[in-house]
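Structure provided below as structure tokens; questions to follow.
All protein chains but one are shown in place.
Let's look at chain A:
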């Protein structure tokens, strides 16, 4: 019997051994695969287990965290949610993250290894550093001025600092409160459904994720191309353009809103936004030079990130002469985001140099210690400095005595360009009112702000809709806010 008891003991020992080996298999060998299984909630729980870092505007957080005590514990709160939604995006337990909440998620959630003071030790102990902070370039007063300027209308504003590319304002209306999407409950699901079925698309970031026909504001690009290519040398020389202008190879004739455009010199044509003059200029510059110029301003670039992606603005490369003529006045397939048009104005203000726009000044650890800074960003020469100088003059004239007088700021140098873009089938839609501009304060050595404003559906009668009436006052508000801050 003793021998058999020993056998039974050995058998028990084997069972114990099998358990130990299997435990090692599950906890060590298979562990990475189990940990990465998307159905394993632990990654999510860890992610929401600590308060998320904040997004800062002018040194003050526009976000916060609320402890719910639930499994996905900390939920996002927003200060002035609708105002900053086009910058912050949302952070939702259920629907993930967008915009800065998405592109800076590593820093905000604490997952970025750069946040760790001791990456190697933290890697072993699996400690997660507290979420870092994202300091934005946004100017709080400019942002608010743009938002209030748009009011209840559908539209967008983008403002940049010409000399650096810092994005000073990014507004899209109608907006939404991202706080409604924080969390995981039924209210969040209802808010999501409501926002997604809203015909006004409140979650669409019109400043960077929507392109519009830029209309006459694109004439800045056409003028730059014409001046750079030497098609026009004297701003005041007649341009030999008929009005109306019959598009090359067609019987379609192009007219102007106003009169006095026939054979107008560039200065007058720019001031009064003559379609005929610029259409013909575009044809004379030619497809290759027009495309090169537009791309130098940033058109057709699919890789713009600020750090979230900006949809590419387009200038069609495969066009016939008639299409080129229309493209040159910002119609046909020419489409631009408000941010792109702000870059066009900024290029003029900055001596022809286009600075890559950016929205994040720096990221820091929770204590405020800097993790990364925006650093120097590539610049591109969009036109000769002399061309920029002459365009500046033209844009100043627009505000001083042309279509953009509504943007004038006493005591400051302001340049602008209006636009009224046709769209829809047979141009049936309410035209988009555009205004792009830059401003330089009395004591500034260079322009401090460039703005683009687009208003989709103003409540005014169709005949009266012009960028100068609807969009220019909004731009003025933003520029004043920047100049006085």
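Basically, contacts are C-beta pairs under 8 Å (C-beta built on N, C-alpha and C of every residue); 3 or more make two chains touch, one makes a residue touch a chain; residues count from 1.
The definition used in the following text is that contacts and distances are computed from a predicted model.
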Chain left out of the displayed complex - its UniProt protein name, from "M48 family metallopeptidase", "GTP pyrophosphokinase family protein", "Cytochrome c oxidase subunit 1" or "FtsW/RodA/SpoVE family cell cycle protein": "FtsW/RodA/SpoVE family cell cycle protein"
Per the touch definition above, residue among A:19, A:121 or A:369 touching the missing chain: A:19
Selected residue (touches chain absent from view) among A:5, A:60, A:120 or A:445: A:5
Of A:28, A:120 or A:318, the one touching the omitted chain in the full complex: A:28
On chain A, residues whose C-beta touches the chain left out of the figure: 1-9, 11-13, 15-16, 18-20, 22-24, 26-28, 30-31, 33-35, 37-42, 45, 126
